[in-house]
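Before we start, here is the structure in question, set down as structure tokens.
Complex shown without one protein chain; remaining protein chains in place.
Chain IDs A and B follow the sequence of writing; residue 1 opens each chain.
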Amino acid sequence: MTLELFLQYLVAGLTYGSVYAVVAIGFNIVYNASGVINFAQGEFVMLGGMTAASLSRVLPLPLAVAGAVAATAAVGALVELAFVRWLTRPSLLRLVVITIGVAILLREAALAVWGEGVRSLPYFSGTEVSAFALGGVRVSPQVLWVLGTTAATVALLGLFFGHTMLGWEMRACAANRDAAALCGIPTRRLLTLSFALAAAIGALAGCVVSPLSYTSYSMGEGLAVKGFTVAILGGLGNSSGAVAAGLVLGVLESLSVSLWPTAYKDVVALTALLGILSLRPSGLFGSREASRLREPA
Amino acid sequence: MTLVRTAAAAALLAFAPAAPAGDPIKVGALLAITGPASFLGAPEARTLAMVAEELNARGGVGGRRLELVVKDTGGSPEKAVSLARQLIEEEQVFAIIGPSTSGETLAVKSLAEEEGTLLLSLAAAEVIVNPVTPHVFKVAPQDRFAAEMIFRRMKAAGITRIGFLSSNTGFGKAGKEQVEKLAPGYGIELAVSEVYDKAATDLTAEVTKLRAAGVQAILNWSTEPAQAIVIKNARQMGMTVPIFQSHGFANVQYAAAAGAAADGVIFPASRLVVADSLPASDPQKAVLESYKKAYEARYREEVSTFGGHAWDALMILARAIEQGGADPARARSAIERIQGFVGTAGVFHFSPTDHNGLGLDAFELIAVKRGRFVPLGP
Partner (left out) sequence: MRVDPRVKAVGLAAAVVAAQLCATGTGKGFYLTPLTLAGYETLAALGLSLLMGYGGQISLGQAGFFAIGGYTSAFLTTLDLTPHRGGALAAALATLHLASPRPDLYGGEVLSVAPWAALVAALLLGAALAAALGVPVLRLRGHALAMATLAFGIIVASVAVGTEALGAADGLHGVPPLALGPLRVGGGPAHRVENYYLAWALVLLAAWLLENLVHSRTGRALRAIHGSEDAARAMGIDAAALKMKTFVLSGILAAAAGALSTHLVGGIGPSQASAMKSVRLVAIVAVGGMGSLWGTLAASAGLTFLSLRGTFGAHDDAVFGGVLVLAMLFAPDGILEVDLRSLLARLAPARAARKEEG
């Protein structure tokens, strides 16, 4: 394999890896705030893309994206208010089941609103055929948008959680909900906020990747599985771990196509995951204590 | 628990069967309206509804009203089997139109034969009617003709080495079989042959593999939106080689989804998608334009060949009933005698040994030019 080909595979892997990473970050934000694995995260990505595609017919692109992100954030908040909050005696199984149920409902609602057809956003810059050379590799400008958006999201989240009052409050909730409540932190509101934030991030990812592929009502399920895989691989709750794991998974999948039939792409990736989990049960970068503390009874 | 069961039993008794089928002719339909094959089933369902209404407005079939019983299989073969049983035994349908996909048809085929129910499949695989069984028919053109049209074009262009991509569905698999079988006869080598997941959203890695193998053309065989993605990935990577698609591409939304990248893509399809560009002398033009106008006015979306299959199936069935009589056995033999029926997929000539009725001439090679489909010509 020439260097150029290798780079081509690498870039393809990094592009999709970063999408997986963003979905996983969404999982992590909610998990950190509540111990809930929100399987509806994949649907938030879908909703972002679909809403933006509809809005882009009447609004200029940046406004359409902003609108989609805001609308999906609202849906995220609604999901928490309407479903998660009412759950009595939440156990791992119940939480998994209810978020799966919500994911299914969101998907069916999307089908009812938008139909089964596929949509995509126009390219943020350039067209379907434009590409520029990046060290011998030809890459669509949209790929840079994807990578850039992921990097910006991770950086901004880092700033938010590291240096703002609200971010600190959310971290306090995550560390010990009762203690935080005793300190006067509005834990219930912050939980809603965490859902909204995760939804917004997912929606943004959905918008930025839509021109490269397409958006349709059923794309959420596959993304949720990938996002969950990456979140576990990177250590549940660890967002930088998620980014690393996402990129690793994306590149692994991409390179495996060069060696094995595409049909076994998932088999390779998931067997690797099983191998890693048996050696390091809390994922590549997770910590044992942290994961044990957070598991709901 | 026993209470639940008793209640269910009481409900069963309460819904005792209505009077046996009298005047209306009940036609069942098994369509993948939702689920992964919804781009096939949804237009098919819409077309059937429209055609049934039209037929009834004109006085029905053989003087009797047509009643459609449509079931959504979700693209799942087990559901298709279960719903087929329901249609046959409970609804006692005259015939079944569908299923939408090859996988579902193969699952239902033996059931239909066992029960002696007429089945008009809308799916593409050869094996549906090869070997021929008495009650199973198919109205979509044969995959091998699509492959032959493509290979003829490639040979004329001096192409000898191609990269082949197909999806992991019944359609993709059937296409792969035909392509692998026929390519050597045209002096064409499949340098790379990859099967991708039907839900794939990015095929850059696969296309990179094709590029690495130095292929002279790309042939993609699927019905999913991945068709548009292959095109985008290839062009963005700087691959300028010709891209060919299967007849699964015959829905202009795929060309729209690929935008500027789709320019120059070549694929075989029935003339429905280029109805406007046909000369007035074309035998199909009238039928195609009338279907296109009616569908687009009613549903505000472009026609696709998939919806066209549903039109063909119901109209062929109607013709068979009118010519042979409203008896399932007689209608069945009537279909086998149909010659020269002008449908959307082509002109049908059935026979006891040919339960598809379409030949190579059903296809037209079509190119994409600035987001529109235009006939390529010889």
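FYI, contacts are C-beta pairs under 8 Å (C-beta built on N, C-alpha and C of every residue); 3 or more make two chains touch, one makes a residue touch a chain.
Being a predicted model, the structure only gives us computed values, none of them experimental.
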item: From A:Ile100, A:Leu144 or A:Leu252, residue that would touch the chain that is not displayed; value: A:Ile100
item: Of B:Val81, B:Ala183 or B:Ala331, the residue in touch with the unshown chain; value: B:Val81
item: Touching residue (missing chain; options A:Ala71, A:Cys207, A:Leu247 or A:Leu273); value: A:Leu273
item: Positions on chain A where the hidden chain makes contact; value: 37, 83, 86-89, 92-94, 96-98, 100-105, 107-109, 221, 225, 228-229, 232, 236, 261, 263-267, 270-271, 273-275, 277-278, 281-283, 291-292, 295
item: Residues belonging to chain B that touch the chain removed from view; value: 1-2, 4-6, 8-9, 12-13, 16-17, 33-34, 71-72, 74-79, 81-83, 85-86, 89-90, 102-103, 106-107, 110, 114, 131, 168-170, 172-173, 195
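By definition in this document, only the chains that are shown with their structure count from here on.
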item: Euclidean distance of C-alpha centroids - chain A vs chain B, Å; value: 36
item: Touching residues (chain side chain B, partner chain A) in the complex; value: 34-36, 38-39, 42, 168, 194-197, 199, 201-202, 204-206, 208-209, 211-212, 225, 228-229, 231-232, 235-238, 253, 257-262, 301
item: Partner chain B, residues of chain A touching it in the complex; value: 1, 5, 8-9, 11-13, 15-16, 111, 115-118, 120, 127-131, 138-140, 212-214, 216, 218-219, 222, 253-255, 257-258, 261-263, 265-266
